[in-house]
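Missing here is one protein chain; the remaining ones are kept as they sit in the complex.
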Amino acid sequence: MKNFSQSLIRLLLLVGTISLAPYSHAARIGDISETNLLEQAIRFFSLADPALRYALIGSILLGVGCGLLGGFIVVRRMALVGDALSHAVLPGVAIGFLWNMSKDPVAIFIGATVAGLFGTMVVSWIKETTRLKEDTALGLVLAAFFAIGICMVTMIQRLPSGNKSGIDKFLFGQAAAIGSRDVQLIALVTGLSVLVVVVFYKELLVSSFDPGFARVAGFPVRALHYTLMLLLAFSVVVALQAVGVVLVSAMLITPAAAAYLLTDRLHRMLWISSLVGMFAGVLGAFFSFLKPNLPTGPFMVLGATTVFAGAFLFSPKHGVVVHWWKFRSRGARVKRENTMKGIYHVLEDHAFNGEGVELTELAQKRRVTLEEARIEARELVRHGMATLNNEDTTLFLTPEGWHRASSIVRNHRLWELYLTNEAQIAADHVHEDAEKIEHVLGDEVVRQLERRLSYATQDPHGKKIPSWEEVRERGNRATRQERPLGYNRHE
Amino acid sequence: MPLWQECDLIWSFNVMNPSEIPLPLEIHDLTVSYQKKPVLWGIDLEVPAGKLIGIVGPNGAGKSTLIKAVLGLLPHSSGWVKIFGKPPRENARRVGYVPQRESVDWDFPVTVMDVVLMGRYGHLGLVKRPTSKDRDIARECLDKVKLLPFANRQIANLSGGQQQRVFLARALAQESDLYFMDEPFAGVDAATESAIITLLHELKGRGKTLMVVHHDLPTARNYFDMLLLLNMRVVAFGATEEVFTYDLLQKTYGGRLTILSEVADAVRQRG
Partner (left out) sequence: MSELLPPFDFQKVIVAPWTEGLGTTGWVALMGFFVTAACGLVGNYLILRRMALVGDAISHSVLPGIASAFLFTQSRSSGIMFLGALLAGVVTTLLIELIHKKSRVKQDSAIGIAFTSLFAIGVIMISLFASKIDLDQECVLYGEIGFVPFQPMMQLFGWQVAPTPVAVMGAVMLGTLLLLLLFYKELLVSSFDAGLASSLGINATAVHYSLMCWLSIVVVSAFESVGAILVIAMLILPGATASLLSYRLPSIHALTLLHAALSSILGVHLSFWLDCSTAGAMVVMGAVLFTLAWLLSPGQGLVGRWLRQRKQRLEAPPELMETVNAR
């Protein structure tokens, strides 16, 4: 790790002087035995080395292609299909190699694609004809095909010509081994993926979101599924050189999952995912270039994972830390809850007809100016409790907001009832106290209060106490059903 | 009228007796089985146009299966289905579909507007993108289900009732003549339910035919013009007042009808 941090520090120093970097170094990447890290980094950024240029262009294109397809893989819940596919190609790689005993990219491409697709077909056969579940079928095919591949690779390595073939580079990837024909192949596959996604975006969107509906509307869902699988197989195969069999699936899943946390629209997700993939590709190529014998794949994967971790923690909408930060301050929370209570009261005045609340009405209820009400409303929007209409005049609670609003009103009224019933305090004196305590009552206490009050439905002022069912009902965000995977979504 | 519809008309006039307008839905001897076990058995059905039809029956009676088989989402082992006189796939644009809410992933990165626009996709054909006219139609449909202010929300940020209405708006945007709806009232609050049923009646008023899977017997009587009582086969199909009788319901629900007593009350109340 020490080497590592050193190289990072040097890298930072270097960034400023990159443009002045010295240029040509003729040595091929593979030949370097002991070189200064700084020198290597400079060589990387000077792009003087043709082999390096191929590696870099190849990695960038791969990142884009994998990121793009990965977007669909993630939303269709086929993440592990990519994993199985990438392992299942290994026997095909070996057969492609045996074709004319060389690493002919085209032969390997064809062999690997056929093997990968055959593997995914076996998965669906197993699923259709036995009671084995999808995860078992995937794991089974993945490992069995991989074992066949390993047997063949070890047999090839035994051959005199196979020994120095470098076929083992397919396992972890070596971007430096990418040649001009590989780059052409990668460019072709990435170009094809981009083309298909651009042309059939609408069809892919609807068939990924709701395959049943798409079929009824007359779209060839099955054909789209197979097109996607074919492209996926292509990308996995061309990515083998650079990323390696084991980690290809990460290039499909991780950038897309990061993008999934950063946006709520599919087309933006695809853009972000491609960019993250590209970034990871460059990073992987760079680090594996620094020292001989460093594999590319793992660095690409870690690059992508870093972005994912960033998104997981700091995504503006779904980030864990951001979420925590937003909900940290108690004073602000009490204020928000009071706004929501106001909204609830307005809705109650309308007997819950209609879902929106006019800001003017809210301002009246809360006894604040319209401008103040608007600020309060924006605060709710910022916390995902509500949305505003385009004219900024009407506020709509989200399920989360509904849940909070009705819970707070419920707490308030239960407490008032408790004070009048149990503590014998006059009904007109309980409001102030309830105002304070409504924000701090925990679930446990509320349940006990309710039991104590024998599930009363009216508060001392004759208003209805929202029942627990109502609180839950209104807050019922679509349940996160766990269908583990979505392999044959067209069925 | 779009070109394809005109072609359809000319075609149908050529083939058939012009006086005989094809029924929205004809099913003949439809049998669907799941791993050798039949789920639907010998279904024969002729559905008249312009009706709001409820499909009721106990759990596992094959209500959803019927819809899915008719739409070609499930293979059937015998029989045929015709929609407006043609196999379903050839008339895809005249069919609207509201699947069960659980059938999709609501975390999917699309907005309410995106989903409703999907209703227009069938009219666009392959490759073409939605136009501003399609957007206007989608916006209109959203307004009809009172979801216009929610157009830009991601679909996970909706309550159950709102999600159901998004599906409904999408079906409206399809501008079809025959609708299939799979439990549109499941997990929906009372206010939404009555809003939906009003909308369905309005659609019927415009000559559309609607087939709705419904699981709540007491309300079924008030909601629908016609009822299809289903339990693996068609127990009865006819006008609600004729079919909603104790005997037929008993036959549909068999012995397991604890709610039958409720229904019996309902029937008795009706006199």
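The chains carry the letters A and B, assigned in the order they are written, with residues numbered from 1 in each.
The criterion applied here is as follows: a contact is a pair of C-beta atoms (placed from the backbone, for glycine too) under 8 Å apart; a residue touches a chain by one contact, two chains touch by 3 or more.
Source: prediction; values computed, not measured.
Participant: Among A:241, A:254 or A:274, which residue is in touch with the absent chain?
Facilitator: Of the listed residues, the one touching the omitted chain is A:254.
Participant: Which residue, A:171, A:216, A:231 or A:414, contacts the hidden chain when the whole complex is considered?
Facilitator: A:171
Participant: Consider the whole complex, including the chain that is not shown, and state which of A:297, A:342, A:356 or A:401 touches that chain.
Facilitator: The one listed residue touching the chain not shown is A:297.
Participant: Thinking of the whole complex, not just what is shown, which of A:144, A:192 or A:453 touches the missing chain?
Facilitator: A:144
Participant: Considering the whole complex, not just the chains shown, which residues of chain A touch the missing one?
Facilitator: The missing chain touches chain A at positions 1, 3-4, 74, 77-80, 82-83, 87, 98, 126, 129-133, 135-136, 138-140, 142-144, 146-148, 150-156, 158-159, 168, 171-172, 246-247, 249-250, 252-254, 256-257, 260-261, 293-295, 297-299, 301-302, 305, 308, 312, 318, 320, 480, 482, 484-485.
Simple rule for what comes next: only the chains that are shown with their structure count from here on.
Participant: Where the CA atoms of chain A average out and where those of chain B average out, how many Å apart are those spots?
Facilitator: 34
Participant: Which chain A residues qualify as touching chain B in the complex?
Facilitator: 75, 77, 199-200, 202-203, 205-206, 208-210, 212-219, 260, 263-266, 268-269, 352-356, 384, 387, 389-390, 394, 396, 398-400, 402, 473-481
Participant: In their complex, what parts of chain B are in touch with chain A?
Facilitator: Within the complex, chain B touches chain A at residues 68, 71-73, 89, 92-93, 95, 97, 99, 101-111, 114-115, 118, 121-122, 124, 126-130, 146, 149-150, 152-160, 162-163, 170, 174, 180, 187, 189, 191.
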